[in-house]
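== chain A ==
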Amino acid sequence: MLLSTRDLTKTFPGTRALDGVSFDLKAGEVHALLGENGAGKSTLIKCLTGAYHRDSGDILFEGQPIFPQSTLEAQAIGIGTVYQEVNLLPNLTVAENLTLGHQPRRFGLIRPRAMHAQAEAMLAGYGLEVDVRRPLGYYSVAVQQIVAIARAVHLSGRVLILDEPTASLDAREVRMLFDVIRDLRARGLGIIFISHFLDQVYEISDRLTILRNGRHIATRAAADVDRMQLITLMLGHELQQDAATRQRPAVQAEGAIKFAGTGRRGRIAPFDLTVHKGEVVGMAGLLGSGRTESAEVMFGAAPTDSGTVTDSDGPVDLRNPRAAIAAGFAFAPEDRKTDGIIADLSVRENIILALQARRGWARPIPQAEQVRMADDYIARLDIRTPDAEKPVGLLSGGNQQKVILARWLATNPRFLILDEPTRGIDVGAHAEILRLIEDVVAEGMSILVISSELDELVAVSHRVIVVRDRRHVSELTGDDVTTDTIVRAIASADDMPGAGA
Partner candidate 1 sequence: QTIGFSQIGSESGWRAAETTVTMQEAERRGIDLRFSDAQQRQENQIAAIKSFIAQGVDAILVAPVVATGWDSVLEEAAEAEIPVVLLDRMVDSAPELYLTAVGSDLVHEGRVAGEWLVEAVDGAECRVVELQGTTGSSPAIDRKNGFEQGIADADNIEIVRSQTGDFTRTRGKEVMESFLQAENGGADICALYAHNDDMAVGAIQAIKEAGLNPGEDILVVSIDAVPDIFQALAAGEANATVELTPNMAGPAFDALEAYFADGTMPEKFIQTESKLYTQSDDPAGEYEARKDLGY
Partner candidate 2 sequence: MSGVLRRVAPQLLTLAAVIALVSIYFPMFYEVVYVNDRLVGIPIDVVKRGAPVALLAIGMTLVIATRGIDLSVGAVMAICGASAAWAIDQGFGMWAALGIAGASGLICGLWNGLLVAVFGIQPIVATLILMVAGRGVAQLITGGTILTFDHDGFSYLGSGTLLGVPVPAVIWVLTGIGFGLLVRRTALGLLVESIGINLRASTLTGINSRVLLIAVYMGSGFCAALAGIIATADIRGADANNAGLWLELDAILAVVIGGNSLLGGRFSILASLLGAMIIQTINTGILLAGFPSEFNLVIKAVLVIIILVLQSPRLLPQLAVLMPRRQSSPQKTKTEEGT
């Protein structure tokens, strides 16, 4: 065994994140770690790499017990890790991020040129066009993720750990990553791979370990479990399969919101878009194509500098998010850590925050009402938290996403913009969120969904807008909404006929 744990236990106040977990990683295998949000996957790897100190249990590296006190020690024995959220430093250059801690030196001084060459070499093979001298923060989340992977791969002499590395990557980049992983596996590394995309799990993994509520449930060869069994192992029950049957209520004609020539210089070309009441509009495109920018413009987070927005009552004021919220808009952003959650506030406070902001400071929501709302949404969205008073920053990623959804649902908006709402969310919650979208749409809410998962878009959208190079290049409706057509629209060099750009 390359790396194994015996009876690993880790407790946080109010939560037992790991409960006697035993786990083995062999050399030359890709071992997927699976489980619902909050199952303890990230906690397990953080204990393995010394980022957390375990309460009890053993960690063995090649049969020898190790006691990593810091990630530095883990790196020293050849464990490279990509942690769940992009964990590099945006203020350092790409090269500095890649080489931090092992910069080439002469007489104790860093040699910048050699450092840049080394960084470029580390990035070769990922098909990235970046200037390693630029600050990392200049690049998109996807680029940052790849840089993080490149760094971890470089550091991984023996073990590579990837905690949801693909959440913000598109298909092409995932393919490239998998090529790298296969290559490393062939060279005898042990690789731990965490993902909520079961397709990817089946594509790359040799074995699977399933955690639930901090406990080890099963370890199987990937070939021995089928998808349904796997999901049942993860959830502890079968997945209700009603989301697959697509029966959407027809969109309503009145109450549409019309964007005409809306745009912002340098961010997104002016576009026209009409969102009907009770309609789900999907938005597809490659990373960096301008989907988030579209959403920000539509929510007033990046105010428009052209065009008009109207509804049946006349012009809609979208000067800033506050105005947009007053007009009944809502926006669950892509980067929940920096744009979404208020980490130190409790789940309850995070849920009521948008509603409270809209009511104004002078009319506080009564405590009892707050508790009722929080409990209600915790139950409805199945948010895994010991209680409503836990700081939201301590929840697992998927549950944080649900809290943000709850925050916006609490304001009962008429137009809800969801930017990558299911990123990092487990299969169970994924299905729940899709069901939720159907529910609120049935009540007449309009929704714009931005997602890199085309299956998901196809499953929920009435209509899909395809974005490329910061322009809305085409619009697919009705039976045209299939993964195939979307992929083609994204890839095609010229605009499809009937494009609404």
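To be clear about the criterion, a residue touches a chain if its C-beta (ideal position, glycine included) is under 8 Å from a C-beta of that chain, and two chains touch if they have at least 3 such contacts; residues count from 1.
These made the cut because all candidates are chains of the complex that A comes from, given by their letters.
This structure is a prediction, so every number in the text was calculated from the model and none was measured.
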Touching chain, any copy counted, for chain A within the complex - options 1 or 2: 2
Touch list for chain A against partner candidate 2, complex: 11, 13-16, 55, 299, 301, 320-322, 325-326, 331, 333, 338-345, 349, 353-354, 356-365, 386, 407
